[in-house]
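Not every chain of the complex is shown here; the ones you see sit where they belong.
As written, the chains take the letters A and B, and residue 1 is the first residue of each chain.
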Amino acid sequence: GGGMGQAQMDPNAQLAAAEQEMEMVTDMFARLGDLCYKKCLIQRYSDEELTKAESVCTDRCVAKYFQVNRDVSEKLAKLSQANQ
Amino acid sequence: MYNNYGASYQEQRLQQMMEQKQLKDFMRMYSNLVSRCFEDCVSDFTSNTLNDKELTCVNRCTLKNMKLNERIGQRFAEENAKLMEDQAKMGR
């Protein structure tokens, strides 16, 4: 096979890394679902529709989760640099 | 990201992996939905069949949470795309 792409990385390791990355994204997504459900689904099931307030809350919930994600990740990066 | 054209075995495996992942994700979403609707709607254990109130609740719970998941999915995809873009700019 080829020889291009991802420099010298072993193809099996590439697959494992891709798998790991997908796993991470799905895990984040599942956690986000639980969190925004807890934070935003106030009027549980008086109805089958998301209320306007619940919809807006959900959008902000996702946006804020990504910000927390970025903040935590930057903080950890700084900590690991400080430890070297 | 994985553009080893010609390395068809790898591509096939990746393809297979993604299909299995999709199935797994669907199943996780599904089990989650069942648990959530059970937890939120069922609290009467004086009988062993769902009563009308519970049936209505489960029905609404399923629909409402599917809409919630869909909305979260859309926002998640948007935010994730932004993130990827930012990381690409920074050369990650």
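To be clear about the criterion, a contact is a pair of C-beta atoms (placed from the backbone, for glycine too) under 8 Å apart; a residue touches a chain by one contact, two chains touch by 3 or more.
Keep in mind it's a predicted model, so treat the numbers as computed, not measured.
A.B. asks: What are the per-chain copy numbers for the complete complex, stated as a formula using the labels displayed?
C.D. replies: Counting every chain copy in the structure file gives A x3, B x3.
Note that in this section only the chains that are shown with their structure count from here on.
A.B. asks: So the centre of each chain is just the mean of its C-alpha atoms; given that, what is the distance between chain A and chain B in Å?
C.D. replies: Chain centres of chain A and chain B, defined by C-alpha means, are spaced 12 Å apart.
A.B. asks: Okay, in this complex, where on chain A does chain B touch?
C.D. replies: For chain A paired with chain B, touching residues are 1-2, 4-6, 11, 14-15, 18-19, 22, 25-26, 29-30, 32-34, 36-37, 40-41, 44-45, 47-50, 54-55, 58-59, 61-63, 66, 70.
A.B. asks: Under the definition above, what is the set of chain B residues touching chain A in their complex?
C.D. replies: Chain B reaches chain A through residues 1-10, 13-14, 17-18, 21, 25, 28-29, 32, 36, 40-41, 56-57, 59-61, 63-65, 67-69, 71-73, 75-76, 79-80, 82-83.
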